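Before any comments, here is the structure.
Let's turn to chain A:
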Amino acid sequence: MNNLIGKKLTAGYGGVDIIKDINLEVNKGEIVVIVGPNGAGKSTAMKALLGMLSLTSGSVEYSNEEISSMLPQNRINLGLAFVPQTNNVFTGMTVEENLEMGGFLRDDDIIHTINDVYDLFPILKEKRNQSAGELSGGQRQQVAFGRALMTQPKILMLDEPTAGVSPIVMDELFSRIIEVRKTGVGILMVEQNAKQALAIADRGYVLVNGKNSREGTGEELLNNPEVRKSFLGG
Partner candidate 1 sequence: MIDFLNSIIVLLNFIIIPGISYGSQLALGALGVTFVYAILRFANFAHGEIMSFGAMITILFTWFFQSQNIGLGILPTALLALPIGIIATIILCIISDKFVFQYYRYQKSVPVVLAMVSIGVMFVINAIIRIIIGTETIKFSDGQKFIMKAKQFKVMTGLNEGLALKSSQVITILITILLLTFTFWFLQKTKTGKSMRAFSDNEDLALLSGINPDRVVFTTWIIVGVLACVAGTLYGLDKSYKPIIYLNLVLPIFASAIVGGIGSPFGAVVGGYVIAFSEIMVTYAYKKFFVYLLPSSIEPTGLVQLLSTDYKFAVSFSILVIVLLIRPSGIFKGKVL
Partner candidate 2 sequence: MMKFERYEWLAITIMISLFIFVGFIQGWSVSLVILNMCIISAIMTMGVNISWGYAGVINFGVMGFLAMGGLAAVLVSYPPIAESWQVGGRGLGISFALLVVLVIAVMYINKIVIQKRNRYILNSLIIFFGILIIRHFYLNATHNIEDINPAIAGFLGGLGLPIIFSWIVGGLFAAGVAFVIGKVALGLRSDYLAIVTLGISEIVVSVLKHEEWLSRGVKNVIGLKRPVPYEIDLQNADWFINLVTYLNSSKLNNIIDLGDRQQVLNNLIIDGSGIFVKLSYAILFLIVMLIIFYFANKAQLSPWGRMMRAIRDNETAANAMGKDVVKQHLIIFVIGAAIVGVAGAMLVTLDGLFTPSGYRPLRFTFIIWIMVIVGGSGNNLGAIFGGFVIWFAWIEAAPLTTFIINQLTVGLEPTNVLKLHLLNSVPYFRYLFMGLILLLILRYRPKGIIPEKVRHS
């Protein structure tokens, strides 16, 4: 059973708690979206799951194992992966090197995984020897995505994967995310483009002011009049 559960997470920066008693869960093969207004603590919640900030209280469990005090690097080893919103590629390295670095911890032959990533994002194969810093925003996002896939994660966390890309690229990225789900990976993402994200989501959480406000299937949330009114733009 590969599931990641956050129980009653309370965490923040410099003594100020941004999220309070939040519960989150991602299971194998499902897309879970966290939506909510700006400053609701969406990214913070995700970082708390990964251990990039320490918990004031609450716990994180992965496959029924308590991992609350584990370093982020070690959680990567367990099968979690994370794509930050910004600075998510090695700009001075080529696309292929970025992918290799993604597979840094693996001792087996990573060439197959690299090819899988190239199949998923054909443009990257074309630009494999170009340095990632020279790519367009959408292509960088694909590199970042591909880098995270290189660990062959069980749970993939994406922090606003479509921030700053054009609608066409966004659709493209979302369809890739669906493809990744088919391989059995659980995906947790924070999204500004809530409507489109909920449309592909199995489940969604709505965070408001650092607290769980609502949860349900993607469809339920999409059709909920209150959710629609507050931040899906009617």
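The definition used in the following text is that a residue touches a chain if its C-beta (ideal position, glycine included) is under 8 Å from a C-beta of that chain, and two chains touch if they have at least 3 such contacts; residues count from 1.
Selection criteria: all candidates are chains of the complex that A comes from, given by their letters.
Keep in mind that what you see is a predicted model, and the values were worked out from it rather than measured.
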| item | value |
| --- | --- |
| Interface partner of chain A in the complex, by touch - 1 or 2 | 1 |
| Contact set on chain A toward candidate 1 in their complex | 72-73, 76-77, 81-82, 84, 87-93, 97, 100-102, 104-105, 147, 151 |
